[in-house]
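Encoded as structure tokens, the structure appears first; notes follow it.
Removed: one protein chain of the complex. Kept in place: all other protein chains.
We call the chains A and B, going by the order they appear; numbering starts again at 1 in every chain.
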Amino acid sequence: MSAEDTPKDYSESPINLEYFYTAGSATTRFLNQVKEGNIVGQGCPKCKAVYVPPRGSCPRCGVATDIEVPLTDKGCIESFTVVHIPIPGNPIVPPYVCAMIRLDGANISFLHLIQDIDIKKIRIGMRIQAVWKPKEEWTHSLENIKWFAPIDEPDVDVATLRFQES
Amino acid sequence: MKRVAIVGYAQHPILKNAGALNEVELIMPVVHQLFNDLGISQKDIDFTCSGSCDYLQGAAFAFVEGLSAIQTNPPIKESHVEMDAAWAMYESMLKIQMGDAETALIYGFGKSSPGDLDAIISLQMDPYYISPLWPDRVSLAALQARVLLNQNIISQEQMLATVMEARANSKNNKNALITDLIDESDYLNNPMVSSPLNKLDCPPISDGSSAMIIASEEKAYEFTDHPIWIEGIDHRIESSNLGSRNLATSNTLQASIKQLNLKNIKFDVAELHTQFSHEVPFLKFLLNLQDVPTNLSGGPLVGNVMMCAGLDAVGKTYESLKENQLTHGLAHATSGPCLQHNMLVHLEAKK
Partner (left out) sequence: MTDSKDLLRAPFELAYNYKRSSGPVMSEFFEALGQQKILGTKSRAGKVFSPAAEFDPETHESLKEMVEVGPGGSVESFSWIETPQNHHLIKDPFAFALIKLDGADSSMLHMIADCNEADLSIGTRVTAAWSETSDKRITDIKFFTLEK
């Protein structure tokens, strides 16, 4: 039997489904602000924790986070990793840094890229600021921020970032 | 066996299209309503279980997003079923029977409007022999409807009567999606979706959520003076080999009836998870419910939130018993094509 004649031991099973994803009220409010170049977190009315990007609810209290909290685009690195594998479809050249960014005033961090940095100098607590795409390119997406870059401000002691019950 | 009771149930208004509301925003109001009604919070709940379908939203583990609606800090004991929330209730029952919890919060949610429900459901079937043909859920139900009509187990008149009655009953449920009445000619002139089922024989695409709290005997009276007891619960599934099943009967329901000794109970009310009109006379025949007021909430034909409608059947039966001081109620939940998988729940209000 030739290779073409041997029984196929698997079945092709292609699946495709089309959806319209809706963002939800909380995410919509957040992305509408991001489109204008603003980062606005959402705060819990009970424990006052500020979440960015917001999910619309506070996991500590189980209530809706309906307080809009404008934030700057400055913060510090809460954790980081140096990645040696390229991102498919992205021109970024490894090694590059992925970091958990804790914006000033927020109680959680989110994942983004760090660029314009000597990788050997990166450290937890380092102060960073967003580098935005040109205004004409802004959409409803956190991709409006190309990456975060270090700024010349003293490091933050991350132990002070721990949530304080008010 | 520990005695377990339903102590609360809440249903979100059933929406044609929840629009901007995402799943978290659908779940939060019903859970909060239950907590407010009972004067409790997440710390009174020993176990939380949800029922939903990730592929209604189009992502694996989408149900984890739903947990954002729940207070999860401090960490909670939680589980999930990729099924109707009626089975989340079953899992919660097991948890209580095993002694791992005394109270459980159950919630279900489904947003069908963003996707193509017919395409999604067809992919939940046998991936070798059935899904590649993309049979939609209406066509599959229609296969059973035709067999039942052909063997005179049900009639076209009964299907019409079911649709009319569902519309008339919708006024009993403030959360129903469809409330307008129709007349015979609306039904008879309605175009077929997949013969012999026309659009009125089918449930509406619905978005929504529901929640329920159950508690062991020890705890039930702390929550309410009127717990409704889960006297019997049983679920069974037939083979997924659709062509080998006898669609003119239901082996699973017959086995459950025996197991729960239902023949000896005179039910005051019943709610059936009957998504298609032909299923009502069929199940009433199998379950001997001809004289029992059935689907007084209007049933799935006036609002059918995927992954909630089975829990809603239990919830609506609970409400009926509580509000009308009735004694015995029967709830039915189903899953899979042509009533493949069925659950029966016998609820009883003790005086």
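Assume contacts are C-beta pairs under 8 Å (C-beta built on N, C-alpha and C of every residue); 3 or more make two chains touch, one makes a residue touch a chain.
Predicted model only: the values in this text are computed from it and were never measured.
Checked against the full complex, the one of B:Asp118, B:Glu217 or B:Glu348 touching the unshown chain is B:Asp118. From the options A:Ile15, A:Ile67 or A:Ile151, the residue with contact to the chain not on display is A:Ile15. Touching the omitted chain from subunit B are residues 17-20, 55, 58-59, 114, 116, 118-119, 122, 127-130, 132-136, 138-140, 142-147, 150, 191-197, 239, 241-245, 247.
Mapped onto subunit A, the interface with the missing chain covers residues 7-23, 25, 27-28, 31-32, 140.
Throughout what follows, only the chains that are shown with their structure count from here on.
Spacing of subunit A relative to subunit B, judged by their CA centroids, is 38 angstrom. Interface residues of subunit A, counted against subunit B in their complex, comprise 11, 13, 15, 17-28, 55-64. Put simply, subunit B touches subunit A in their complex at residues 18-25, 28, 31-32, 41-42, 55, 57-58, 65, 68-73, 114-116, 119-120, 123, 127-128, 131-132.
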